[in-house]
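Yeah, one chain of the complex is gone here, protein chain that is, but the others are all in their spots.
Chains: A and B, in written order; residue numbering restarts at 1 for each.
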Amino acid sequence: MAKITINGKALEVADGTNVLDAAISNGIPLEHFCYHTYLPVAGNCRTCMVEIEGPKGPMLTIGCNTKVAEGMVIHTETPKAKQAQKSALEMLLLDHPLDCPVCDKAGECKLQNQYMEYGLYDFRRDVPRYFKGGKAEDIGEHIMLDQERCVLCTRCIRFVDEVPKTSELGIVNRGHESKISIFPGVRLDNPYSGNVTDVCPVGALTLKEFRFKQRVWFLKKTESVCHGCARGCNITVEHNKGRVYRYMPRENAELNKTWICDEGRFSFDHYQENRQTEVRLGHSTSNLNEGIAQLSHILEGLSKDEVAGIASPFAALEDLYVMKKFFEKRFNPKNLAAPFWGKKGEEDNILKLADKTPNGQGLTLLGIDPDGTDLLARIEKGDIKVVLMMHNNPFGQDEARANQVYDKVKALIVLTVHKSKVAEKGSMVFPVRSFTEKNGTFVNATSRLQRVRQAIEPESGDVIEASLWFAKLAKALKVEGFDYSDTPSVFNAMAKEVELLKGLTFHSIPSTGKVLDLKPVAAEPFQGVKAQPNVSGKAKVEKV
Amino acid sequence: MAEFEPQLTKRFGVKDGHKLKGFLETGGYASLKNLFAKKPPEVIEEVKASGLKGRGGAGFPAGMKWSFVPQNTGKPIYLAVNADEGEPGTFTDRYMMFHDPHLLLEGIICACYAINSHTAYIYVRGEFFEQIERLNAAIEEAKKANYLGKNIQGSGFDLEIYVHRGAGAYICGEETGLLESLEGKPGKPRIKPPFPAVVGLFGCPTIINNVKTLCSVPWIIANGAAAYMAIGTKESTGTHVFGLSGHVNQTGFWEMPFGLPMMDFINNYGKGVKGGKLKAVIPGGSSCPVLTAEECQDLTLSYESMRDHKTMFGTGCAIIMNEHVDMVKVLKNLTHFYSHESCGQCTPCREGTAWEDRIMKKILDGEATTKELELMLEIADNMEGKTICVLSAALAMPVRSFLKKFRGDFEKYCKAASVAVPEAVS
Partner (left out) sequence: MPVTFKPEVVKEFEGIASRYPQRRAALLPALWLAQREFGFVSLDAMKAVADLVGCSPAQVLETANFYTMYQKEKPGKYHLQVCQTIACLLNGSEEIKKTIQDKLGVKNGETTKDGQFSYQAVECLASCHTGPCMRVNDEYHEGLTPESTAKLIDELKKK
């Protein structure tokens, strides 16, 4: 630890912290562009200029490349420091196009924000503007490049060099004519390409999927977790008026840092499209209460062993817990399983995992059989009258196989987010909420318990969480102990019963999750990729 | 001028002086005997004591630089020779390498022995094609005669020297820009710390020395630090190859001890100013603050005199300008040069040099007012000291000195200040 002083404020920060990080982690604002916590230091924007006291008087230098030392005295607001910060900003803006009205980055642009903080000078470029050329160039499957807006901070280059290690980007030419470029014909198409638009501090690199779609100041941001695979990268769901416009990666130093793969990032549309929006009973649409009433009528007369449940590694812990409890209390929990034979996808040693389900570990935590071969055999034999299927279709696209099983039951009850062939087969189909529409918890492949928060409220009141659907059904069947007001209360009840969750409540779970004492089923992310290079600057002890 | 023994140019004009045979016949590689009899730290001390300063322009004491290399990192130590002579006005390293390549190799052997390096790279600017050919030929000869390779002359010391050809970038003359270029990347200077002596080429401790600095070392090793200090002045020991270009009747280069008065240099060696009276002198490469004719009257060719006159010794090659020179056109030439050569990494230099260049065009077009002159000074202040390397300062210093000392030239181009709007008649 090192005791330092910034602007007269005494702080104690970890050794190896740089001055810039020490300042901004402790609420002292300091302009910066090229610095990024998870990328190697470049020190080229020259905006984080500070004065540091030395034997020959105060020395003007950049903060990001200066490691703290015991007794260091740092000033960020002296006239000299402020002049240096302001002039660097002025130089960055000198030939910058006035694209704000048409630039997606407006509202979250470092140039805009830092001009308001550190600039506020009169424009005085009285010489012809230098046109760097190149507007709206398509350089990758997801990426557009607006050359003129680039401030040459090199964050994008450092990213593609460090994380996917594909090095598609470089700076061509020299001096004032420098510009970012791909090699003609070798496009920016690695599986993590979207991250360059996050690291870009201005609107030079933007996502095609977001281009001109929405102004960021209208977007509401909700903490959540990606459902693209079992990694469970932290995200922010950004939405407005019931529609999700993008996922942004959320910082989790121990999991995804500030990165997310393209597959996960662009999965947001999947959860909005092709939704099952209505309750269908037989061939006619109906409503939730009617559906529950009819179903409970069917189930009333059935014995314990005549009902089977197919759960899912896509379901939240709350859904799985209540479904299991339903079977325990009313039917036979041996007839509950969660087979999932979906295709395994691409895996790499960065973030992506082959298992594309978000809650496989949740099945393990709650002791639900992930195999289900036995159960499916019994269904095929004709032993089961009613199958309650939640969030899942074990047979994927294999219609023939699905028919083999489901044709043998009297009633197939489907709880689904999306329309699907299986849903069409269902005798009764109930729409349930996707993860962006509910509060819930999931456990990822490295045993991290994480929370999703509700971002969107579905239009129809009939679309409820699968957990609350089972609670409703249980109550209709007069089974005791299913009084839950909302899904957080489900979690709290579950935490009292499940050993590894003891002591937790839904709201006490940290926003970056909590690792459970459960055997992980995947390696930690970023194998073979350099670990976070910059030590956190958060002060340990703050003295006034 | 008192007689002195040429050290750097002694083989210039000697037939086959660039070949091993001619080199040996004129006392070449003689220093190695003394060298290998000493321990490396003793060699460093000797060079320190001699007062040898880096000849590339910065003038940093060579022996002190060598002592910065940590010997206990377990990593190989490298020597990089800066033969990227690109400072406008400078043209002497090229003759060193052409006429006496073996002297450079001898100097490299001394330096590498002192810092415990076994691999040296000579980074030669791409335009010096003939020099590269001569260096490669000299290296081949030296290897065959066991002056390079394993167990040099039975000393137990191994050394390989390789030539690395640059490709046209002034910024590769900056130490860390040179290292980046040696590593196969654009020659963009590195942020410091870490410093090259600790983390340099390929992540290993590295020393970068200029050609003439290294060529000066064999004489010191052969004759001792005290003898070297006896030549030149107290702060500027030894000899140097000084150059003259521009408006003199005889341009050229001459080796001599430090301390010659500038006016003697111009009048006796340069045979006087050509085409008119003396107006301005850039004493050591275009990055140095310019001097007026008056300031040159008591100036000597030495580090300390240049410092006292608030300029820099730099490379010791002076550009002379007569009274007919338009200082505005000269400064425009420099703003173009520096903005063209800026690597473009850091904001103040990339934008500042180009901004200065555009303002200079505006001035030359007659579109500027004195406001622009003040703006140029402010931009110079906003560049210098705020960048990764000193290229920004290399433009800031000429801008400031030209505007301060030759303001009249600039004001001739400026439009009158706008006429005040008359008050409304009531």
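The rule we apply is simple: a contact is a pair of C-beta atoms (placed from the backbone, for glycine too) under 8 Å apart; a residue touches a chain by one contact, two chains touch by 3 or more.
Since the model is a prediction, treat every value here as computed from it, not as a measurement.
*Asks:* Looking at the whole complex, which of B:Phe23, B:Phe253 or B:Phe410 touches the chain that is not displayed?
*Replies:* From the options B:Phe23, B:Phe253 or B:Phe410, the contact with the absent chain belongs to B:Phe253.
*Asks:* Who touches the missing chain here, B:Phe337, B:Trp355 or B:Tyr413?
*Replies:* Of these options, the touching residue for the absent chain is B:Phe337.
*Asks:* Tell me where the left-out chain touches subunit B, residue by residue.
*Replies:* 76, 85-91, 93-94, 125-130, 160, 162, 164-170, 181-187, 202, 243-247, 251-253, 282, 286, 317, 319, 321, 325, 329-330, 333-334, 337, 340-341, 343
*Asks:* List every residue of subunit A that touches the chain not included in the displayed model.
*Replies:* Interface with the chain not displayed, on the subunit A side: 166-174, 181-186.
One rule holds for everything that comes next: only the chains that are shown with their structure count from here on.
*Asks:* Centroid of subunit A to centroid of subunit B, CA atoms only: how many Å?
*Replies:* About 54 Å, centre to centre.
*Asks:* Name, in rising order, each residue of subunit A that touches subunit B in their complex.
*Replies:* Going by the criterion above, the answer is residues 41-47, 49, 60, 62, 65, 83-84, 87-88, 90-92, 94-95, 124-128, 130, 151-152, 171, 173-178.
*Asks:* Please output the residues of subunit B touching subunit A within their complex, sorted ascending.
*Replies:* For subunit B paired with subunit A, touching residues are 169, 186, 191, 193, 339-348, 350-355, 358-359, 361-362, 372, 375, 382, 385-388.
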